[in-house]
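The complex is shown incomplete by one protein chain, all other protein chains being positioned as in the whole.
Chain naming follows the written order as A, B and C, and within any one chain the residues start at number 1.
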Amino acid sequence: MRSRRYAPIAGLVFFVIALQLALSATGTAYYLTQITMSVYYSLVALGLCLLMGYAGQISLGHAGFFAIGGYTSAFLTTHPVATSGGGSAVRLLQQLGLLVERQDLYGNAIVNLSPWLALAIAMAVTTAAALLVGLPVVRLRGHYLAMATLGFGIIVYRVVLGTAGLGEADGFSDVPPFRLFGWLEVNGRKPFAAQNYYIAWTLVVIVMLLGANLVRSRVGRALRSIRESEEAADALGVNVARYKLTVFVLSAWLAALAGVFATHYRGGIGPSEATAFKSIRYVAIVAAGGMTNLWGALTMGVLLNFLSLRGVFGSYDDAVFGAILIAIMLFAPDGLVRLPRLFRRIRKKLDGSLAA
Amino acid sequence: MKCLQWFAIAALASVVGGAWAAEGAEPASGPIKVGCIFSVTGPASNLGAPEKKTAEMLVEKINAAGGVLGRKIQLIVKDSEGTPEKAISFAHQLIDEEGVLAIIGPSTSGESLAIKNICQENKTILLSCAAAEKITDPVAPYVFKVAPKDACAAQWIFQTMKELGIRRIGVLASNDGFGLAGKEQLEKYAPQDHIEIAGSEVYDKATTDLTGALNKIKGQNVQAVVNWSTVPAQALVAKNMKQLGFDVPLFQSHGFANIKYVQAGGAAANGTIFPAGRMLIADLLPEGHPQKRVLMEYKKEYEARYHEDTSTFGGHAYDALTILAEAIRKAGSAAPEKVRDAIENLQGVVGTAGVFNFSKTDHNGIGMAAFEMLTVKDGKFALYKRN
Amino acid sequence: MPTDQIVQYCFSGITVGSIYAIVAIGFNIIYNTTGVINFAQGEFVVLGAMTAITLAARMPLALAVGLAALITALIGALVELLFIRPAKQPTVLRLIIITIGVSILLRETALHVWDEKVHALPFFTGTEVSSVTLLGAHVSPQVLWVLGACALIVAGLSLFFKFTLPGRAMRACAANRTAAQLCGIKVRWMVTASFMLSAGVGALAGCVISPVTQTQYDMGAPLAIKGFTVAILGGLGNSVAAVAAGLLLGLLEAFSISLFPLAYQDVVAIVVLLAVLCFRPSGLFGRRDAHAFGEF
Partner (left out) sequence: MDRWLLDTQGLNRFFGGLHAVRDLELRVAEGDILALIGPNGAGKTTTLNIIAGALKPESGVVRFRGQPITGWKPHAIAGLGIARTFQTTRLFPRMTVAENVQVGRHIRSRAGFLAGMLDLPRTWKEERAIRAAALAILEKLDLAEHADTPAGNLSFGRQRGVEFARALAMEPSLLLLDEPAAGLNIYETAELARLITKIRNWGITVVIVEHDMSLVMEISDAVVVLHEGSILAQGKPAEIQKDSEVIRIYLGEDHA
């Protein structure tokens, strides 16, 4: 049982490595940058898949969490910390190694908070926001839930767009790289392309591992039971509100984590990451992946974002996602990744009837 | 499992190894590739759409005339929808895959700032069409911008105000890169021109009603209102002010330089005062004016081809491409560092926005002389004259 | 604050509020017969105005507006026939996603059929510069048109639902689908009719407000969000309450300008919405237990 569960993960690792080798062997390693960006976006889709596909709770505001993560980290790591004459707090940070000295593009020395500390604070802020929104949201269903999460997303968008300290319409564009340890850092520059490809995929592999375990566990079953019938789940002893809230926070974390890493990777973030349409794109990706299907969400998350980031859809980018939403819901509620399976089943049936 | 290990080792090797092989040297023949990142759709489409149209038109014209240095220019246009994440992605794509000599655009400040470092690091010339001063201040050797300085526009406005004896003003700005950059400059130069900004509001580009904000500003007893944006709200401000019976002069930014807004504003737009390049009044320019020929030509061709009026923003794309072509000619080569050096030494290039003079420290190349004060008379643009 | 400024805020609040209210009524018409929230409602407003603007160049304004409403109503019917009707086992989640998709498609179609530029219908009476003085405040005559249209739509709809056969049939579907079906009402066609009606009302709204607010291809979604906010504030399905809620939200937004920067205006509106959802999910005027938990 267990080994069967881990086989697809091993397959994913295999694929990831093979892809990178194939790309560098064919001299097309430039694809890595856009793949890396897509992988980060697919992390948001994975979180949303847990929330929407498994627990059955729609969220039209997940871009908001991505933005909260990204903006918090961007703000903290670009805001200069005054080292001279700083209070005891600054000295303490310095002793703990939580300040980073670096030079900007023009040779000026600046001191910032360590991205690790920024990451921790970003996650804390996300938790607070998710709890704040989650508490009323767990009581709501259907249209009300959709509207409440949409509203949350719009608030985040308006705040980042309207606040001078967050760069208003321009956002941040000088976010430093995030040194994880040693030579390993989240950095969008060319020499770092391959290692960042692996950093992003490592995150996804870990999340897939944990996620695949979770959905098959007691908790995963409870979440699906909530999606099917809240009343029955409640009567069987499932603490519906707490489970909903926990999975809401969990999926917010994933979005924020993606936001932090993507922001350091790209060296910036803008308000366009927080728009309602961005949130809807994530919903479209999860829907295209088949809703209750982490692998589908991952596949579609990487694929659709990659195509979109390459400009394949041109000026029809938004329209493509709109069409996906409608087409999936009308014709393939199990998602695009299930289509081959559907064909296979039909073929098997045909074979069977021929043999008989 | 063995196989997996080999993979892992090989992958690790390529990671530690770092970068892939350097790109080959710039080919000396074949088309010169130029990338464009415009927000053709999305919230800044009023900038990107004319930019794309202009760039395509001008490249066709250059190529029809034999190209530059005997080589054609190949334009690769990407629609970023005004989002930095796409601009970044496209910048990488254009640089790494297409190996473009230069990138024209992006249309908005946020996007331009987001890819400024990427272009600099990869030694690819960036000719931004956006407004923010930060794009060329501090100067990055490979980064240029062609949109005139907001600071100059602000100074023109304040100068006119001083002539009119206006001391106390209200400021409105759209919540996008253009509006905010302008607001920043207004706030920066107001004190030295002894003008007090009594109230300022930032509105969403999709706003449909500004009577509330104007009412608030009206309550501050201001002598004039400045609106700084590129969005349709420019017409809305004019209309709403008239509806409120708010009878003080309305100043707008050079973003107002599009006859569409005058038409949308109807009778309310009359009397609006704003600084702008000379594109709008090309036919009013004296025959000998250095820009007259360029402007009339651009206007005629664009309007014939697209059946719509020219705007300042399309002009930015025109200027960027003109500057680039001129620099390649001067450099006698399409090698990035040579073209870059050539741009820095360009003098007296006539564009739609004005006459560009670049230097090592000025990567914008255009100053106060880019602007004239214009006004709207009977639904048409006219030179502003104090009377 | 001087009185004339207060009156002025009131007028801008009422204007904006009645626009929200008309959009909210469009939501309610469809919600009542189908239980669906049509996220594409804002697009009907844009389509109506854009069509009218195109037509107005070739015919008298009144005719153009009427024709635009009719065309948009047909588009509404088409949306229902193509996208809503074929949905099997339509859960609320699925229908929400479909209508969002429709909204995006309509918006993109508008972008490519028309363009990215701003358009406006001419003022119905007077011009851009005319203004009427009321209680010491200045308002555009078009504002009176907006208020009048809002009142007329509300009155017309309540007459329609009370006294006409199709109106009553639609109400019957809202009250009890199965019973309505048993009475020989073709429920499916009533759903189509509700989409037509709602699209038509949206288009009318789009035409009346176009001279004041101007029209651009992408202004549908923000309008829809405000309209939806108002519909929930009033209690889903309750159109008279929606008018009250619309005016309330409009006034709130107008006066919020005097306290907060304009950039946060939407935040104020949505914080109010979240608070209402949290404490009174049935809306400000609804019964506490009514509609509180729609089936998913």
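The working rule: contacts are C-beta pairs under 8 Å (C-beta built on N, C-alpha and C of every residue); 3 or more make two chains touch, one makes a residue touch a chain.
Model, not experiment: these values are computed from the prediction.
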item: Touched by the hidden chain, restricted to displayed chains; value: A
item: Residue among A:164, A:236 or A:312 touching the omitted chain; value: A:236
item: Which residue of A:18, A:125 or A:250 touches the chain not shown here; value: A:250
item: Touch residues of subunit A, complete complex, unshown partner; value: 2, 210-211, 213-214, 217-222, 224-225, 228-229, 231-240, 246, 250
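Just so it is clear, only the chains that are shown with their structure count from here on.
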item: Graph class of chain-chain contacts, one of line, ring, star, complete, other; value: complete
item: Centroid distance [mean C-alpha coordinates] between subunit C and subunit B, Å; value: 37
item: Where subunit A touches two or more other chains at once, by residue number; value: 161-162, 318
item: Of all residues in subunit B, the ones touching two or more other chains; value: 41, 175, 202, 204
item: Interface residues, subunit A side, partner subunit B - complex; value: 10, 13-14, 17-18, 20-21, 24, 27, 29-30, 33-34, 37, 105-106, 161-162, 167-171, 173-174, 183, 188-195, 198, 262, 266-273, 308-311, 314-315, 317-318
item: Touch list for subunit C against partner subunit B, complex; value: 1-2, 5, 8-9, 11-13, 15-16, 19, 111, 115-120, 122-123, 127-129, 131, 133, 138-140, 143, 209, 212-214, 216, 218-219, 222-223, 253-254, 257-258, 261-263, 265-266
item: Of all residues in subunit B, those that touch subunit A in their complex; value: 3-4, 7-8, 10-11, 14-16, 18-21, 40-42, 78-79, 81-86, 88-90, 92-93, 96-97, 108-111, 113-114, 116-118, 120-122, 132, 138, 140, 175-177, 179-180, 202, 204
